[in-house]
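To keep things clear, I will list the structure first and then write my remarks on it.
A single protein chain has been omitted from the complex, and every remaining protein chain is retained in its original position.
Chain IDs A and B follow the sequence of writing; residue 1 opens each chain.
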Amino acid sequence: MTEATVPNQESVFTSTARDWSSDITTFKGVPWGKAMMWIFLVSDTFIFTCFLVSYMTVRMTVTDPWPNPSEVFALAIPHELFGWQFLEAPIPVPLLLIAIMTFILISSSGTMAMAVNMGYQRNKKGVIWLMLATAAFGASFVGMQAFEWYKLIVEEGIRPWGNSMGAAQFGSFFFMVTGFHGLHVSAGVIYLVIVALRVGLGHYDKTNFEIVEITGLYWHFVDLVWVFIFALFYLW
Amino acid sequence: MATEGQQHPIKIYVLIWILLFVFSAVSYASDFLDDGVFRASVILLFMILKAAFIVAIFMHMKWERFALIFAILLPPLALLVLLTLMAIEADYAWATRVEYMGEPIAPEPNPPPTHQHKESGH
Partner (left out) sequence: MATAEIPYQETVPLHHPKTWLGKWVFSQDHKVIAVQYGITAMAVGLVALVLSQLMRIQLAWPDAMPWFGPDEYLSAITMHGMIMVIYLLTAFLLGAFGNFCVPLMCGARDMVFPFVNMLSYWVYLVSVIVLLAVYPLMLFTDVQPTGAGWTLYPPQTITAGTPGADWGIVLMLASLAIFIVAFTMGGLNYITTILQARTRGMTLMRMPLTVWGIFIATFLGLIAFPALFVSAVMMLLDRLIGTSFFMPAIVSLGQKLSYSGGQPLLFQHLFWFFGHPEVYIVALPAFGVVSDLISVHARKNIFGYRMMVWAIVAIGVLSLIVWAHHMYVAGMHPYFGFFFATTTLIIAVPTAIKVYNWTLTLWRANIKLTVPMLFALAFVLTFIMGGITGLFLGNVIIDIPLSDTYFVVAHFHMVMGVSPILAIFGGIYHWYPKLTGRMLNDTVGKWHFYITFIGTYVIYFPMHYLGFVGVPRRYYETALGEVYPDFYPASAHDLNVFITCAALVVGAAQILFIYNLVHSFFWGRKAGANPWGANSLEWRTPDTPPSHGNWGEQLPSVHRWAYDYGVPGEETDHIPQDVPRRAAS
């Protein structure tokens, strides 16, 4: 099995040609589940890119002005909390909530990466706690997204079918893309919790804990998508 | 098929973690720049950097064998074709809209959402 675990010592072409022309497995040393997850992620990439390409097309096509996301998503730092006034007036900060959400998701990716590492060290306790931490970060991300939706719908009157600031598609794409991403995050949280529980119950003791890496792949992908949404939807 | 899997020092994850924080901070800061080519390039550059680091380090792509790397990274090239052509197409559609329907109009509040099939004729 040394062949499978020594990565990329040959040149690009030799290595690729050898693996693709070998028998039994094409991706040497890659468990079935991991191969399947990678291919699924390619498919999912196409879904999100199609959403984003549609967003680009429609945004470039509409003749109504596009609302300025940096104003729409501004959040004011409150000037008082629980009756204690510490500022003269609320300070509006553009994209504050989104920035926090971004940092949270990146942190969750960090803990996830650590969990994978713990898995390969067979440190079950570390895996469980880090995965649960990841899930907690993910859940708080979804919570903030819910708050953001609430703010947009109730306070700013933005609807999927229209808004008072410009092109109707602004709301349509916002709710659809972030909603779809939020669904992925929520599914990821459930997936993480289930895997963490099963690790705790000892379901994977006989394996090499690849399941943690597979879960991690999915979770990092969700983070990856957010990178694109953050740049193309909120900042652009 | 038992392998040692992807084992790397924790240090590198922490490093990338910090790096991603910095990149995010920079792209967030780009929000305070003026609109223009520079801002757009900053946004895109840091988007791609962040994505590359997540895929390469967190998803361990850097340490995978080339066979897998190619299999994952080549198919999305089709999306670049779609992206390019749709950008050209959208540009053209916008031009025809302006050409045939006049200058871009000022926003007018959208009518309240009424469902088309429930509307009764006059």
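We take it that a contact is a pair of C-beta atoms (placed from the backbone, for glycine too) under 8 Å apart; a residue touches a chain by one contact, two chains touch by 3 or more.
Being a predicted model, the structure only gives us computed values, none of them experimental.
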{"item": "Candidate in contact with the missing chain, chosen from A:Thr102, A:Asn117, A:Ser172 or A:Thr215", "value": "A:Ser172"}
{"item": "Contact residue for the chain not shown (choose from B:Ala29, B:Ala78 or B:Val98)", "value": "B:Ala78"}
{"item": "From A:Ala35, A:Leu96, A:Ala136 or A:Leu232, residue that would touch the chain that is not displayed", "value": "A:Ala35"}
{"item": "Interface with the unshown chain - residue positions in subunit B", "value": "1, 75, 78, 81-82, 85-86, 88-90, 92-93, 110-111, 113-117, 119, 121-122"}
{"item": "Hidden partner chain, residues of subunit A it touches", "value": "1-4, 20-28, 30-33, 35-36, 39-40, 42-44, 46-47, 50-51, 54, 57-58, 61-64, 160-162, 167-169, 171-173, 176, 180"}
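The rule is simple: only the chains that are shown with their structure count from here on.
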{"item": "Residue ranges of subunit B in contact with subunit A within the complex", "value": "1-8, 10, 13-14, 16-17, 20-21, 24, 27-28, 30-32, 40, 43-44, 46-47, 50-51, 54-55, 57-60, 63-68, 70-72, 75-76, 79, 82-83, 86-87, 89-91, 93-94, 97-98, 101, 104-107, 109-111, 113"}
{"item": "Residue ranges of subunit A touching subunit B (in the complex, touch as defined)", "value": "1, 4-5, 7-8, 12, 15-16, 19-20, 25-31, 35, 38, 41-42, 45-46, 49-50, 53, 56-58, 60-65, 70, 94-95, 99, 102-103, 106-107, 109-110, 112-114, 116-117, 119-121, 159, 161-168, 208-210, 213, 216-217, 220-221, 223-224, 227-228, 230-232, 235-236"}
